[in-house]
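Every protein chain except one is present and positioned as in the full complex.
Labels run A and B following the written order; every chain starts at residue 1.
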């Protein structure tokens, strides 16, 4: 264990951890929302994320911003960001909608056992990821430099870059917006009602299928934006990264308490931090194991997560 | 469309009916004929009469060996998913534990330098795989099923990361010169050589038969009833006195044992094990095989495993519009899972007990009030 590496740049590891964690949190929201309403782990959500990440890169390319381009000027950078986020959100929400329509709804209508849902979800996930893999010839796709990664300011000896601030900031903003939406709006009330008791909600005149669709779309939007942020941070995208990221985001959701929106944020940030500290201690190769270890330990000792499962009722 | 399906279904029912009503000796005769067929299959003198069935791209004996490994894996996973209803998404991880244990104990590239013969390493590999199954199962089998699925997926990934990153497990360089199974012909040449894949296939085929007989015995006993009762209603099973945790653990351990056996056989044949053998999606292919064949049915698992592995190998080297079909295999099996679950969740050869379970649960809900 290399404590020197960790303590010499503790601030740096913290900021990086929060940045990675913010992306986990945005993806974790999708798991949490769908789980809260349907009691279903949407395995294919990792591919909802991947669709957004690819869509942003291809969208920028269509606007003339290829992998070697560097955007400049505040106005055009903002424009590229907005357009990228929009394209990614639409692509991800679209993918999520297709998954719900094709893979889940037929099973729901038939009242299929939970195992069947999991199996279709995995099938859909693999099929989508592989489709991207075949299309990109399994090669990494480069993203343009939309935001230059300049150091913005220094806190506690840690340098904070524009990209890091952008990612953490936009993730937090989206979380706040979502929280308001779920707690204040009429549709949000419907979502909470369906999460608590599907049948009663249906009796109260709430259209269950519509609510479920909305939930998939919201989860898709969040994952799409996360996909674009991922492009900006990493600068390159491979079709297969969704799997691990999805696994980690799911861990984050469970960590905070699956079904709990604020739990997803907390779980994401925590997992990002833990993972980065661990990579300092044990070496970057082992970083990916941390999420798994966290997941197993957590499920053993506190399966309802840190904040509990609040969107719906707790299940024994 | 519907009528075609009905027609196929009625045909299948007729066959099943006939089979169950046939006298015992006739059933044994059919089984014996099938077994003889599969023993004869890798011989050129035999398979040259089978038209387009043998693969063109690669040695048919080698292909049959690969298929037999998949069949063995499908039979093992069927215990976990099909009988006990536990969704294990990292089943291939047990294959890896089996293969790597053999590699570490026998290969000259291993740091241990124990250089054991294959046969000595085999029981160690089997015990270690079972232990790994119990270790993975103990914390996770008390959880609800969907968490189990994710944790097992993480387990397989963990094995892959460990194999890639750890110095001890040699990453992509891997272990070479893993010894073959023992045995020599009367002229002193080894039975299990480098050039002829057939002896390996015959070995696996024999082990498949033994494993299937064992699994069949389990399935028709208190153990099998416990597994199925857990799958159908875990709470009710517990209240009827079934120690559910214990039997779930047994399902996991039995499945792991068979997975480890497949891994050890693979290592003994292949000579070489590296982290590149650990394609994560292999777990999904085996799951697709079990689902396709008919989850909960031993014959279904065999047919599913054989069919899936055969299709993969048949795709190899075939190009359509300049694209290698082999590239599409994972996407194809992903779609197979979705399509099967939507249109034919009971699989090609459904289990008698399970056939209707997937079909419509609304009736039960009404009865339940």
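Definition applied: contacts are C-beta pairs under 8 Å (C-beta built on N, C-alpha and C of every residue); 3 or more make two chains touch, one makes a residue touch a chain.
What we mean here is this: contacts and distances are computed from a predicted model.
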Response to the item:
Per UniProt record, missing subunit out of "DNA-directed DNA polymerase", "Protein-export membrane protein SecF", "Sulfur carrier protein" or "ABC transporter ATP-binding protein" is "ABC transporter ATP-binding protein"
Worksheet item: Any idea which chains on screen the missing one touches?
Response: B
Worksheet, complete the sentence: Across B:10, B:48, B:166 or B:217, the one contacting the chain not displayed is B:217
Discussion item. For the chain not shown, which residue from B:106, B:244 or B:295 touches it across the whole complex?
Written reply: B:244
Worksheet item: Contacts of chain B with the missing chain: which residues?
Response: 214, 217-218, 221-226, 228-229, 232-233, 235-244, 250, 254, 351, 353-357, 363-364, 367-369
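Here is the rule we use: only the chains that are shown with their structure count from here on.
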Discussion item. Please tell me the distance, in whole Å, between the geometric centres of chain A and chain B computed from their C-alpha atoms.
Written reply: 33
Discussion item. Under the stated contact criterion, what part of chain A meets chain B in this complex?
Written reply: 40-41, 43, 102-103, 106-107, 110-116, 118-120, 122-131, 133-134, 243-244, 247, 250, 254, 283, 285-286, 288-289, 291-292, 295-296, 299-300, 303, 315
Worksheet item: What part of chain B is in contact with chain A in the complex they form?
Response: 81, 85, 87, 89, 139-140, 143-147, 149-151, 153-155, 157-158, 161-162, 164-165, 280-281, 284, 287-288, 291, 323, 327-328, 330-331, 333-339, 341-342, 345, 357-362, 365
